[in-house]
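And now, chain A:
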Amino acid sequence: MLSKNYSRFSRPWDCLSALNWLTSESSGSKERVGAAAFGCCGGFCRRLPLFRSQHYSANWSAWQQRLPRPLLLLAMWISSTATVTADDLAQRIDAVLQQSFAAAQVAPGPVSSDAEFCRRVTLDLAGRIPTVDELAKFLSDPDPQRRSVLADRLLDSPEHSQRMADLFHVMLMERRGDHPEWTVFLRTSFAQQKPWDQLVREILDPQESPEQIRGAAWFITRRLEKVGQQETDYPGLTRDIGRLFLGCDLQCAQCHDHLTISDYRQIEFQGLYTVYRNTSIRTDVKFPAVAEKPLSRKTDFMSVFDKQPLLVGPRVPFGIEHEIPQFESGQEFAVAPDRAKNFPGVPKFRGLRLIAESLPSAANRRFAENLANRLWFVMFGAGLVNPLDQLHDDNPATHPELLAAVADGVTAAGFRIRPVLRQIVLSEAYQRSSLGAAAGAVPYQYGQEKRLSAEQLLASVLTACGTGGPAATADAPAEAEQKRAEAFVKAFGNIPGEPELEFSPSLKAALFVLNDPLMQEQIQPGGGNLSERLSQNGDDIVVADELYRAVLSRAPAAEEVRFVCEYLGQRREHRQQAIGNLVWGLLASTEFCLNH
Partner candidate 1 sequence: MLQSACQSDQHQFSRRRWLGTAAAGAAAVALPVFDPAVHAAALQRAAKQVLFIWLDGGISQLESWDPKPNTEFGGPFRAIPTSVPGIHVSELLPQTAQQMQHLAIVRSLCTQDNAHSSGVDRIQRGDPKDRGVVYPYFGSAVTKLLGPNASGLPPYVWIKPLSGGFMHKDAGFLGPQYGSLAFGDGKPPQNLLQHANVSDQSLQERMEIRAFADRQYARGRPAASTEANGFVYSMGLELMQRRQLFDESTFAPADVQRYGTHDLGRHMLLAKRMLEAGVQFVKVNSYGWDTHGDNFNGSWSLVRRFDQPFAALISDLAASGLLDQVLVIAMSEFGRTPRVNGHLGRDHWPEAWSLCMAGAGVRRGIAVGSTSDKGTWVTSQPYDIGHMFHTWFSALGINSRETAWDNQGQPLPIAHEDCHPVTELLS
Partner candidate 2 sequence: MQGINNQQGELRALAKIPTSCQMSLLRYGLDGSLLLAAGRDGRIHRWRLPPVGLPLPAADAKSPDAGESAELPPLVGHNGWISSLEISADGQWLLSADTWGRLACWPLTATAERPHWEHTEAHAGWLRALAVTRDGSCLASCGADGMVRLWNPANGSLLRQFSGGGQDLYSLACHPDGQRLAVGDLRGGIHVFDLRDGKHLTTWDAAEFYKLSYIQEVGGVRWLAWNGNGTVLAAAGCIPENGGFVQGVPALRFFNTADGSVLQQLKLGDNQEGFVHQVLWHSEDYWMGVCSGQPGRGRFFLHRTADEAPFCLNPQPLANCHSAALHPLGRQVAVLANEGTYGQQKSMAKDGIYPGNTSPIHVFELPASGPVS
């Protein structure tokens, strides 16, 4: 009977019942933190090996199993002996994959067509589909280097900065809303090609000047906001720092050393928590800003299992602990608080600074691996390590040598993102066609389907339906534009706090596409938009061609031309309406709403 199974596992899963009070101290004020307040994992972590081998994704585990052990070792040897520079990452990627194809005795799939590549790379780098003109220009370009030329053009475009800002906004804030100062921070950062380590440093220890970067504080302040009657979610903030910047979800290490992940000890969590639970939202200024209290004592904590009292000061996970200097009473502040103005003061010893100095650095391999894995996810639709926040020795990458190579590339590039993306785009792996993929294919044998974000969908709808220019968003007044953007996020985004990882169609999104006036107004002919242009053209074959190029960024196949012609042929009297229906039908298609 099943009940036996439950009891077999019941001890770790029932670990809540084993929980006791955890005592911790902060700046002299003793606070007791219930294990329940941490939301102990209940030994959830015990199941992770199960995930990987059986339950996470059949494909991924199958892929892993197909890699023979000697090859893995060989690949590891390659990566350990050769230093990857920022310029040869593409070749390294393909070399490693070539070996895995050979070992699996499969041939890599065909290279994508120019149209397929053009759509894919424009979506990935510029956040939208290509315009009809852009596509035509690319397809007629005789330059054998046209793919890298296109990649460079896109990488240098202002749209790329916007795309990166949108992408990292969704990744870092996980649909917790928007803040104009945060938007300014991200946009200026990516426009300046700010290295990732610097950007993260600005997030981890936000400064109130210069003005363009002070919005970085919103990462922390948004998470410090109280929701309803709940307490400030300090554990959640601590956890997100680990997840998003180190790829380590330390949640299960809140209350005890991780049961199965030997890397994740309770101290990894507690050392960070010591710092973040000492923070609050500044109330003396209107912009997002973080206040930090003086830190005078280490945090007491104990495992819920063995109840041994332990102490930890500020500490980056897997790093060294910082001693807390002692100051005379009244001497703790570098800038004294001003109660009259609600100014919280600036302590001499600041945990936020310590974390910001030591976490985002080349010396911290996990920091580089996390970025490598997340960029890989962005470009390939899956991480080298999955889930993205389970980087640890017991959960090796599908291709460890690839993770090493990309992480090396990231470090070699000085944490600049653009060169790494460029190398990935230039790889054969990125440029393979997604057509012909069947279940059981070896990883990266074919191109992968990737979910489009709400931002990519909106920009693509506007590009497809608009007057042909890429900056189609400028046609609406700012307020309406804002509302439209919010409506798209509401329809296509995930719920707050949930990462957007895979394609997950919803009834809400379908009803939006079916009936929302914001979609309908794109279909309605007018202002020289696609529907109007097509309506004015009497040649059905030309209409079919332009329709497919505008919406699906490719020429129609013969049967598609036939379909359009037959359809329009039967609806001569309602031709304009019929064209609107065609535009809608393609916009609502799966092909349009994926990057493939």
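Operating definition for what follows: a residue touches a chain if its C-beta (ideal position, glycine included) is under 8 Å from a C-beta of that chain, and two chains touch if they have at least 3 such contacts; residues count from 1.
Selection rule, in plain terms: all candidates are chains of the complex that A comes from, given by their letters.
Note that the coordinates shown come from a computational prediction; the quantities given were computed from them, not determined experimentally.
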{"item": "Of the listed candidates 1 or 2, the one touching chain A in this complex", "value": "1"}
{"item": "Residue ranges of chain A in contact with candidate 1 within the complex", "value": "1-3, 5-6, 9, 13-17, 37-44, 47-48, 50-51, 54-57, 230-233, 235-236, 239, 249, 251-252, 254, 386-387, 389-390, 434-439, 449, 494-495, 498-499, 501-517, 520, 524, 552, 557, 559-560, 563, 567, 577-578, 580-582, 584-586, 588-594, 596"}
